[in-house]
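What you see is the complex with one protein chain gone and the rest in place.
The first chain written gets the first letter, and so on, giving A, B, C and D; residue counts start at 1 in each chain.
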Amino acid sequence: MNAAATPLLELRDVSTSFRVGGFFTPRLLKATQEVSFTLDRGEIVGVVGESGSGKSTIARLISRLVPTTGGAMLLDGDDVLVSEPRRASLAYRRRVQMIFQDPFGSLNPVHTVAHHIERPLLLHGKATKENARSAALELLDDVGLRPAEDFIDQHPHSLSGGQRQRVAIARALAPEPDIILADEPTSMLDVSIRMDVLRLLDDLRHKRGLAILFITHDLAAAKHLADRIVVMYAGRMMEEAPADQLVKEPAHPYSQLLMAAVPRRGGSLHDPLPADPGTPPLVDPRPGCPFAARCRQTVAACTTTTPPVIQLGPGHRVACHLHTARTQ
Amino acid sequence: MTRILLVGALVAAILTPACAEPAMEPEPGVLVVSREQVGSWVRNFNPLLAGGLARWPTRGGIYEPLMVHNPAQGAWTPWLATGFTWGEDVTSLSFSLREGVRWSDGEAFTADDVVFTFDLMKKVPAFDTQGHWRYLRSVSAPDPQTVQFAFARPFVPGMEKIAHQVIVPRHVWESVEEPVSWTNPDPVATGPFTEVRRFDHQVWELGKNPNYWMDGAPKIEALRFPAIPSNEQATIALMHGEVDWAGNFIPAIDRIFAGRNPEHHRYWFPNFGGAIFLYPNHTVGPLKDARVRKALSRAIDRDKVVQVAMYDYTSPADVSGLSDGYAQWRDEAALTEDPWTDFDPAEAARLLDEAGLPLGEDGLRRGTDGQPVTLELSCITGWSDWVRAAQVIARNLQGVGLDVSVKSYDFGAWFDQLQRGEFALSIGWASYGPTPYGFWVGAMSSGSMFPIGEVAPQNWHRFSDPEADTLLAAFERTADPAEQERIAHALQARFQATAPLLPLFLDPSWGEANTTRFTGFPSAENPYSRLSPNHELEFLHVLTRIAPREPVVAEGN
Amino acid sequence: MGGTARYLLGRLGFYLLAAWVALSLNFLIPRMMPGDPATVMFARFQGQLSPEAMDALRETFGLSDASWWSQYWTYLRHALVGDFGTSVAYFPEPVTGVLLRGLFWTVVLAGSAVVVAFAAGTLLGTLAAWRRGGWLDSVLPPVLALLGAFPYFWLAMLALFVLGFGMGLFPLRHAYSDQLTPGLSPEFLASVFRHTLLPALTLVAVSLGGWMLAMRNTMIGVLGSDFIEYAHARGLAPRRVMLAYAARNAILPNVTGFGMALGFVLGGALLTEIIFSYPVQGYLLIQSVRAQDYPLMQGLFLTISLAVLAANWFVDCATVALDPRTRR
Amino acid sequence: MSRGRSEGRRWLDALLGNRKSMVGLAIVGAFVLMSLVGPSLVQDASAFVATPHQPPSAAHWFGTTGQGQDVFAQTVVGARLTLAVGFTCGFLVIGIGSVIGATAGYVGGRVDEGLSLLTNVFLVLPGLPLMVVVAAWLPAGPGTLLAVLTLTGWAWNARVLRAQTLSLRGKDFVAAAQVSGDGPLRIVMAEILPNMLSLMVSSFIGATVYAIGAQVGLEFLGLGDIGAVTWGTNLYWASNDSALLTGAWWTFVPTGACIALVGFGLTLINFAIDEIANPALQSETIWRKQLSVTPPPGAATPVEVGLA
Partner (left out) sequence: MPEPLLRVENLDVAYLAADGPVRATSKVSFTLEDGEILGLVGESGSGKSTVAKAAMRVLGQPAVITGGSVRFRGREVLRMSDAELRQWRWRDVSMVMQSALNAMNPVMTVLDHVLDTLAAHGITGAAAKKRAGELLDLVEIDRHHLRSYPHELSGGMRQRVVLGIALALTPPLVFMDEPTTALDVVVERQIMRKLVALQAELGFAVLFITHDVSLLLEFATRIGVMYSGRLVEVAPTQLFRDGARHPYSKGLLGAIPRIDSDEAPVSIPGSPPSLKNPPPGCRFHPRCADALDVCETREPPLVQIGADHWAACHVLEVA
């Protein structure tokens, strides 16, 4: 395999489960099951799904905040789960950074903006004690907090949500990472400024060649920002396709349902939905397709066997028996 | 808001009946006694059980001894026995028993009961707390009114122990299977009070013996014992007149008790008991030297100790270490020869210089190694009078250049150290009995001395004197009062010369009485006994003499 | 529901474990103390007892030279059947008898004091929070805080001397009048009430502030909840909102505190005994320590520990009953 | 260390602006000052200087004890050891509590289970009886009291701090620090602990109040070093000399009042901390200051035309 063909990050059948419940009543929550996709330099991959679909877990898996229970995670072709099984190395941390959903929770209220940005700079040797402040000022300027001097000594509570999220982005940029995991970076922000933050991420991708994993529940935002979109349901990957293609021709019934639920100009609440609304099973799913209970197009196999992921077209993969049957 | 008012009204309604419970007077002739400080009563009248676990007055008031010693007069009073005679070589002793004595169930009291009691103690070692069977060989009853004690060796002090042994009825006790843990809930005895009329955990009553042998005694109907757990509560009870007779320490007694009712609130704290000493450990450096010990003694301001620690209720001890109760044994003339219990810091300093403990520039005395002499003075946590005394003593000793610090330990720890000889200075008591024999054994005999680290029941300071040993052996072999007195004076002289212990003050005997309802309590004017109920057996005198006061109304008519 | 039972059983398991630890500590502590009961007994006589008596005493108390391990097993076996041996200080009464006596009056005094303090404090806290800034809310907290800051025994002594001794309003000692025979007669019960009132009131006085403030502060927090606003919006009567919505939820943390307090008072009323001569367990404890009465000490310590554990378990049960969210 | 300094500054400002904390700080400060300089200004507290049980007079402001010591001197000198033991115990309790609580809360898993069990066992062990037993066993003195009070006092704080750590551990800023590459120790020290400052301070105050109270209680029972001069031993001796029976209230009242005042002062500071940390209580204060009526929330939004 030559270097060019090796994706920057590749997930192969990554699974994880958590123990929930009490000491005497343990249950296994399968947060993700056999998730596979790749992420390349300069690419934005969107991951969409409802709450509980496991989309945030993917970000936490890659950031090594939660342990995996199976599969492989390849960074430049090297399976990090093998080379650094217990805890992520500092080198890995430098390359993979994360932006969290809640800018109020992801900045420590007792520390200043300077602390938040200087700390990773120093930790990863990107600055010395002497020039940490100027490097931090530069980063703040990069993320659009101008003039940076006005912000650097502030505490998080004196900043607005959008400003905080920019600080969080600056912090993620400090180690000069290759990958940024953005976990719903705008869902807590005011509508009028969301696009600014997304645009900033887009610019950074172009300027710095970053790979961004964009996790969102907003299919429309994913469509506008991402190159490819992965649809998650109940911890499983349902479909993966180039963004435009997914929006125009969603192959999976769940993707279709998601599409139908998005408000659109001229649309009406009276338009029919293609599937039964309901909640995805979280714990100990039954065999078969997790979406089978809500799906209106089930075949016999849906309740017995888990549909395999099949290739529908270039970059378009789906896990659905309807398509399995069709391709066979 | 109305609810709050309602709650307030409710509280008021509750409080009203709470106001002052009607004070109920005990029935006439029932004497209320406060002697044991306990939270609740346990019904136990086993007089042979060690450790005073039986209710007061089981040993004495319920079960009686052969004879009763009275330190106020230094004499023995015949009780169940009318007298005793020593046999040849003082190896046998016979007591003749009083006639007409009956157990409270009506059975006759005989020599058989005495023999049974002593044999029981032989069979059950836990009962032999006096160690009778260390000197006895056998006990027999030649006739129903005579008991014969055969000794294994000549041991005159044994008579005191035998005379003070309380006697239990054979016909009851011979069928008891586990005598040690038997609580004897309904005692059958010879004493003045034998009938348990009531027993609650908070109060109990003991009625008089219907068959008591002494004519006209007891004069009171019953004794009542409320459970009072603390000194403070006991004092309140006395002040309120709820208690007629007590043996408590009461601070400022003139003001808070006697002063409240000068006519009827009486107290008498005579010094007929033992004494409290400063124990110098003879194995610790400079304390080996008698001059140093005497210097220490000279440095102590005993008047201050008595004033601060003992509220002036007692008096300083003298060089004999013997209290007023031992008047007949004391050699008054010898006391002035070398009065090392007198407060004289200058003399103390001279003695220390002489003993080679020079004063350093920092004001501290140096030992032979050139280091300052530091001594720890141990006392017991919570024994407040001793702690106070220790504080005064430490200050006094610091005054002559000795670095003495007070350290208080929990009783268990303190006693453990004391018995093993692992201390420097400590306050402590000494043996006390009808004669000072036991005191001298503990102070100076080689028989009571154990090596450091071993548990010594007495002689904690580790001292023995060959001359004293000889004198004590002689004392054990003579029943002749004149000879006994001669030996006692010689022993006192040895004590004064060697200063093995430093007498501090006399241990006072606490006794209070409320004479509103009863008369006949002992006092300084009528010292037929000490007033305190705390002295086992001695209080029998009081129990048999006090009488209800005739109703004033009846007198007027 | 099965989950609830299992949860409660799990808590029970924990408490059993804690009981075992308490049991073992209980075994160890007295054995690590210097001296033994015989020496203490001996000392009571201050030299009037012959030295020979000591061995006899040791024999009486059955002081064992067996190894700690074998003593420990014997101890555990006996403890399981409630046999703590014979008390030394109350020889030859079995420890169980001594304990039961103390326990009864402890429950009467401490139990009623805690219940009254809890009930009154909670009610006052509820009213204060409901009428914020009212006289109840502005006057009572500082007064009760000051009252609670006094050492308990100090207040108790002052109360005894001023109200009991000086003014003759209350009996000075004991749980009932000495003139009465224990029974269920009205006079006896009235006497018990009179004797219990002052000790209980002093206990209530020092703890009332804590309950009130805890309830008030929790309640103020609860009053800020959406469901209070929602209840008002539905036109519910204020009293209904105060009791069934606000107080009902605010009381939950206090219930946990109630378990702790119950246990604390069982052991902590020892100063009461000494000051009011009320025959509760506390005095027994001091006495057993002074007399080196291991069996009694162990029995007491264990009773108190078990009482605390039982109280906590009941609180767990109560919490489950009161808070449906804890049910699984 | 500069970390958390400005957070501390914010708290300090808030405390200084709060009436309750100002009163509390003034009381506690006065007593601390008294305990520091007082003993060198008064006469020897243990000296037996005068006739016993003298009522207050010009010579002896608070009278004399049953043994003729100066009560004023004893009250002043007693503050030193009592407060020293109280505050030291507060520090130790909070120290042990934070180490165990933070470790259990942050590390989780088996470590948490083990430490929580330990904490809970100590929590359900009866404190005062344990204190009595242990205090009787160890040699009397301040060190023993400190050990006993710490032993029986740490568990509550460990539990509270564990719960707080647990909730902070779930915050994204901790995850963010992990992603940045910070190690566990650093995260606990620099990210979590500064956020628990108010809780730690109020726990410290609570532990100090508890330590002073329990210490005085133990000493009153005679389980302390009754040779030392502390507030507890003062009361022990007062009771021993039957202060109230003999009418010598002056040996009993000043010390008790001092203990209550210190406790009250500390409690006031805690009230203030509660108020500052708890927005609900804060808004309540604001509400009360600016409006005459204080209806329960939501009952009916008040209408005060022209207020703004």
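Basically, a residue touches a chain if its C-beta (ideal position, glycine included) is under 8 Å from a C-beta of that chain, and two chains touch if they have at least 3 such contacts.
Note that the coordinates shown come from a computational prediction; the quantities given were computed from them, not determined experimentally.
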Visible chains in contact with the missing one: A, C, D
Full-complex contact with the absent chain, from C:A119, C:V139 or C:A244: C:A244
Which residue of A:R64, A:R93, A:K223 or A:R236 touches the chain not shown here: A:K223
Full-complex contact with the absent chain, from A:P147, A:G267 or A:P287: A:G267
Contact with the hidden chain (one of C:G10, C:G111, C:G224 or C:G257): C:G224
Residues belonging to chain C that touch the chain removed from view: 223-238, 240, 244-245, 248-249, 322-325
Where the unshown chain meets chain A, residue by residue: 50-51, 160-163, 190-196, 199, 217-221, 223-224, 247, 257-265, 267-270, 273, 277, 279
Residue ranges of chain D at the interface with the undisplayed chain: 282-284, 286-287, 290-291, 297-308
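In this text, only the chains that are shown with their structure count from here on.
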Innermost chain, where centres are averages of C-alpha coordinates: C
Inter-chain centre distance, chain B versus chain D - centres from mean C-alpha coordinates, in Å: 46
Set of chain C residues in contact with two or more other chains: 33-34, 165, 274, 290
Chain A-facing residues of chain D, complex: 3-4, 6-7, 171-173, 175-182, 191, 194-195, 197
Residues of chain C defined as touching chain B within the complex: 33-36, 38-57, 59-60, 86, 90-93, 98, 101-102, 120, 127, 136, 165, 168-179, 181-182, 190-191, 193-194, 197-198, 273-274, 277, 279, 283-284, 287, 290, 292
Residues of chain A touching chain D in the complex: 60, 63, 65, 90, 93-94, 96-98, 100-102, 105-112, 115, 119-120, 123-124, 155, 168, 171-172, 174-175
